[in-house]
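One structure is given below, represented as structure tokens, and several questions about it will come after.
Note that one protein chain is taken out, while the other chains of the complex remain in position.
Coming up: subunit A.
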Amino acid sequence: SLHCASSDCDSIKVFIRVRPLTHGTGLTTDGDQNLCLTVTSPNTIRLLSKPEPRTFTYDHVADMDTSQDSVFNIVAKNIVESCMNGYNGTIFAYGQTGSGKTFTMLGPSELDNFTDEMRGVIPRSFEYLFFLINREVEKSAKSKNFLCKCSFIEIYNEQIYDLLDTASASLFLRENIKKGVFVEGAVEKFVSSAAEAYQVLSTGWRNRRVASTSMNRESSRSHAVFTMTLESKETKNEVVNIRTSQLNLVDLAGSERQKDTHTEGSRLKEASSINRSLMCLGQVIMALVDVSNGKNRHICYRDSKLTFLLRDSLGGNAKTYIIANVHPGSKCFGETLSTLHFAQRAKLIKNKAVINEDTQGNVR
């Protein structure tokens, strides 16, 4: 069919990356030589489930020896380019702790060297963005200029914290008719080079909430959202044309921690503790109401902070890539399966019907 020949009309794409087996990292999966999956083509993965193996299809599947450079080329290059053209773009990293999220996004830990071949998607995106900016500025003979600012926030237990100002109290999400959803009072740092942007990122990264449990070496318990706002100003014949766009880089909490988002399968909402009321009953009812047979209803339970903040990225007119990292070890079978399921559901995320049913009346 004609449609999606370029597959560009899909607003959300999914990239699966399989990490190599672990050795001596202190993870529970160390020494696990049995694989639970195989990459069968550049867009299919086969999970060795019982009784039948299952095949999953995505926009792209990268096996263990895929280079950082090729991940960047597939996932981020296009998004950075559209940001230059005034579109919003978002890259999500999702997966179990230890599945290689940080490596994919940042590169090996404690990396300061920008030329390292192992550097991840984020430093490469910064480099490419500033490369494009400089090229544009030169090409336009300085009639065009750019302003970049970064903010970095963390969503932990549905509260928002500023990673660039750890002393601040929790922040609110607000909306404005002109600038959409934003975090009120979040610090914004101006940056003029990839190195500066990376500096802001690593400062904030160190402030994130992580935790060790006997099961996982280190698990990030919060969602972190790094936002680069790009404003371009072009003066042509004394007319000033301003365009803004956002690049969001999102590191989701380890998928094993996702109890309270919509990613869970059939997991029950628990009574939080004795003497506390049953917090999530409303969400249960909400699921009942959701099939609305054309009726108009109001749901009191608001979107999670994360989905609200990134509403535009999830099925709007922004370009979005989800990188789902999986560990191939057989011990990780359960988590890998749930990550693959999540990634499939992500493909289906779309905003609800654009026009309310009852306003597309019939001919009289």
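As a convention for this text, a residue touches a chain if its C-beta (ideal position, glycine included) is under 8 Å from a C-beta of that chain, and two chains touch if they have at least 3 such contacts; residues count from 1.
One rule holds in what follows: contacts and distances are computed from a predicted model.
For the chain not present in this complex, what protein name does its UniProt entry give, out of "3-methyl-2-oxobutanoate dehydrogenase (2-methylpropanoyl-transferring)", "Mitochondrial ribonuclease P catalytic subunit", "Probable electron transfer flavoprotein subunit alpha" or "KIF-binding protein"?
Of the names offered in "3-methyl-2-oxobutanoate dehydrogenase (2-methylpropanoyl-transferring)", "Mitochondrial ribonuclease P catalytic subunit", "Probable electron transfer flavoprotein subunit alpha" or "KIF-binding protein", the absent chain's UniProt record gives "KIF-binding protein".
Of A:K149, A:K189 or A:K269, which sits in contact with the chain we cannot see?
Candidates A:K149, A:K189 or A:K269; residue touching the omitted chain: A:K269.
Check each of A:A141, A:V240 or A:A287 against the chain that is not shown and name the one that touches it.
A:A287
Across the whole complex, list the residues on subunit A that are touched by the chain not included here.
So the residues of subunit A touching the missing chain come out as 1-4, 9, 85-86, 88, 169, 174-181, 209-215, 221, 244, 256, 264-271, 273-279, 281-282, 284-289, 291-293, 295-301, 312, 316-317, 334, 350-356, 358-364.
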